[in-house]
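Removed from the display is one protein chain of the complex; every other protein chain stays in position.
The chains carry the letters A, B and C, assigned in the order they are written, with residues numbered from 1 in each.
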Amino acid sequence: MFAVFRDLVRYNAEFTIGLVLVVIIVAFSAASFFSPVDPSLIYMTIPDQPPSAQYWFGTNSRGQDMFWHLAAAFKNSLIFGLTVAVLSRIISIAVGLTSGYLGGWVDRVLMFINDIFVSVPIFPILVLFYFVLRNNMDSFTLALIMAGFGWPFDARLIRSVAVGLKHREFTRHAVFAGMSTPKVLLEEHLPYVMPIVFATFMNNMLWSIGLEVTLAVLGFTNINQPTIGTVLYWANSHSAMVVGTWWWIVIPVILIVMTFLGLFLLAVSMNEYIDPRSRLRRMGA
Amino acid sequence: MTEDLLKVEGLKAYYQMNYFGVEREVRAVDDITMTIRKNEIYGIAGESSSGKTSFIKVLAAAIRPPMRIVAGSVKYDFKNGPIDVATATPAQIEAVRWRHLSYIMQGSMSVLNPVRRIGRTFEDFARRPLGLSGEAYRARVLNHLERLKLPADVLNAYPHELSGGMRQRVTIGLATVCHPEFVIADEPTTALDVVVQKEVLGLIREIQQDMGSSVVFVTHDMTVHANMADRVGIIYAGRLVEEGPTRQMFFAPKHPYTAHLVASLPRIGDTAQRPALEGRPPSLASPPSGCRFHPRCPLAIDKCKTDVPPLIQVANDHRSACWRWQDVEPLVVPQRHEVMA
Amino acid sequence: MHGYLWFIAKRALQMLAVIFCAISATFLVTHLSPIDPVEQVLGRLSSRANLSPEAIASTRAALSDLFGTGAPLHEQYVNFWLRLVRGDFGPSLMAFPTPAMDIVARAMPWTLGLLVSATLITFVIGNLLGALAGYNQNNRFFKLFGIIAMGIQPIPYYVVAFILLIIFGFLWPVLPISGGFAMDVTPGYNWPFISSVLQHAILPTLSVVIVGFGGWFIGMRALVSNVVNDDYVTYAELAGVDKSTIVGGYVIRNAMVPQLTALALALGGVFSGTVITEQVFNYPGLGSLLIDAVNYGDYSLVLAVSTVSITAVAVAIFTVDLLHPLLDPRVKAE
Partner (left out) sequence: MSTLLDVRNVSKRFTMGGLLSRKTVDAVQDASLSLSAETPEIFTIIGESGSGKTTLARMILGLELPTDGEISFRGKTVSHRVGRQERLEFMANVQPVFQNPFEAFNPLKRIDRYLESTAKRFLKLRHRDDLDAAMDSALQKVGLSIAEVRGRFPHEMSGGQLQRAAIARALIPNPPLLVADEPVSMVDASLRMSIVNLLKSLRDDLRVSVIYITHDLATAYYISNRLIIMQRGRIVEMGDARTVLDNPEHPYSRLLKASVLSTEDAGSGKLITDPGMAERATALIRQPGRLVARPDGRSVRVYERA
């Protein structure tokens, strides 16, 4: 595992850039654990200060030090993304492996449900949830709902691998060696889908954080909790660009782009590492 | 004496790979010299990963990275002039493709475009090299299909609508419709059932005799070679270890590996115990020193471990690369047996 | 042809099932939540002074009818469907007493236009360039293009729309950044109106195109670089088949099959993106409508927009699926 990591860093520029970006963002958000101020409080400092030695990222119109505020926002958003990714990975692994291995009507039913989830436009649904739940919708509830919608693409991907594995002889061999179905799935098949799980993990984080940003910007989440989205929401509602507090918008946007680019590059380079055909291409180049 | 159509000299083709910093060199074809004559079927036999597929890729001028020709020449003497595919430019190769040099690729399912009708594929492949237009082209194709015992309406079919045998005949048709001088066939019958296999083999032979062209036929199945080839060459670990007229190869092999291949074939009407060859084919990335067969060879002596045996003439038209070729005996004496139909 | 009919029947059934399940889920969400939708809406309404008691009463009646509050759950469910199939979502609160459905119908063409044009542009250009990039892997121009596409692709719709807004609203104000058409033109089939509509559509479309493009480009490039290694392409190259025939008839043709499936799967996401884009550019489509309705607490309208968009996306996916057998003859044989 370490050797793979080392090779990726050494020979895959995309992976290295992605890793550097993600490490920067993670370190930045981890800084919020040492924050001298409670980031949810307002009017703690002089408002509307441009970036300076004292306030690295400036302060906003609500009197918050943007450095610590953004650190907390990124921490919350990353935790949110991780939660969604972990939960939806569990669902997609369970559905994908079971569906692919058992086949028959179990497969048909699961894939039918899967197709429904794929073709439902999630945004109106999330808005509907917000509309009904209003202030009862905290970020964990939102994560649960999004995990409920974030699995079907990847479950299909995992299923297609599992179908292939089912017909490989070692699966039947394992069965005739007396292994039970859960054992076959978890010990024989799971290792094969782990690369997919890792790669889709990143993509899923991107997707959920992006969606959270969107909802928050529109004011459809708990706007008092600092997240990437709520930062933009408040900047918008104070017309930051118009009144000239550009750092309130520009710095978060740069950080967002770094986060998304970093996660995306990690996902892409891992995908490439997994796909044997592109591996072959690489050798030919 | 018949004329030579292809002369391969000192051919070395290696796979050179660099994957995430790990460099690997696989010597798939390691110093092969041979000739192929006009109007003959030359069978190439070898186990999987012996380098036989790489070798015929070179013959077919289908060299792609990571494979590279390291040394040697592959000279054809076509009617439109000689060409060395090891050094020829893409345009020169283009000029001989299909008209003079054609190729039947392994796996009839995957070599046909799944979303294109057979007729379109025929047009793509054959229209330009044939240089015929309209009716003349159509007549030529239909005539060719008839010879392959294929109905005319396969032209309207998609590959997935045909049976395995039909598909294989279509690929043979594609490769032979231009009456090329040289056809390379890579395991064209491996996936077929025995009955269909015999049919298709018969067809290839028939067409070869009609056209008077040369065919290089590659398969690991020795019984196919016994029935198809005029001459057989055995490749082991990237090297040609023996070649000779088919009959001599089967009844008087002069290399222990060939002797073993022939002996291990069971026959109906004969229940004598058949020997098995232990060990495994060597890795082409780090082949054994000396004779590459020595770790599995029952006749191996010390010299075999250090010195590479040259391919020398051992009988009329028969060459072997073995220090002890004079001691090689057929392992199972072939019995004459009445074949009942 | 028989196979094709079965294929259509199967897909149609699937579409209906999607619509049915999604809308049923909508019903369940609103009913399983601890909050009574009717009272919740009315509670918010009473805090607004500018609504007449008449409007409130009529809304209470419509909502109670729609949700059948008080009746057993299954009866409520049946009622809900009965009204839904008639397109009756009750009156909108924002524009009382206009039926919510009418407002949705008015917003629909804007979104549809944006969605269809943006998707078509993205799909065609993205796939074309992606295919060329996949086939000419060592071309510098395409390599650079790929890097740019990769960089833009993961950025959320909102951020891209926002950046465009900043550029064209503040830094270089040459394009209209708000609304569907200018105030001073008369809607109808006249040139000033059409040109105004087109101008106003540029930025919203562009933001959807920019985000979507990268996905298709990267996807197609990867597919093509795989197809290029497939035996039938290698074989055609060995046979000296025309390069243009190979690219068009062999490579792109085969790589398009999975891309079409991907298009069907992407439509839901594109719709979500459109919603956000509309909000940013204040575009008079379903997205802006949905957000306004949520902010206003207009239950009927929210429900109407959700239902219509779920149905529309399902129908769009169905339509794309119908094209599938035309591209892949193997589907019919299934």
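Assorted remarks:
Keep this in mind: contacts are C-beta pairs under 8 Å (C-beta built on N, C-alpha and C of every residue); 3 or more make two chains touch, one makes a residue touch a chain.
Worth saying up front: this structure is predicted, and the values here are computed from it rather than measured.
Looking at A:14, A:188 or A:212, the residue that reaches the missing chain in the full complex is A:188.
In the complete complex, the hidden chain is touched by one of B:106, B:121, B:213 or B:246, namely B:246. By the touch rule set out above, chain A reaches the unshown chain at residues 168-170, 172-174, 176-180, 187-188, 191-192. Hidden from this view is one chain, which touches chain B at 47-48, 164, 193-195, 197-199, 201-202, 205, 220-224, 226-230, 245-247, 249-251, 260-262, 264-271, 273-281, 334, 336-337, 339-341.
Operating definition for what follows: only the chains that are shown with their structure count from here on.
The mean-CA centres of chain B and chain C are about 55 angstrom from one another, to the nearest whole unit. Chain A and chain B have CA centres that are 52 Å apart. In terms of their C-alpha centroids, the spacing between chain A and chain C amounts to 22 Å. Residue positions of chain A with contacts to 2 or more other chains are 285.
The residues of chain C lying in touch with chain B in their complex are 230-232, 234-236, 238-242, 245, 249-250, 253-254, 257, 327-330, 333.
Per the touch definition, chain A reaches chain C in the complex via residues 112, 115-116, 118-125, 127-134, 136, 153, 206, 209-211, 213-214, 217-220, 232, 241, 249, 253, 256-257, 260-261, 263-265, 268, 277-278, 280-281, 285.
Put simply, chain B touches chain C in their complex at residues 60-62, 64, 94, 97-98, 102-103, 105, 107, 110-116, 120, 124-125, 128-129, 158, 160-161, 174.
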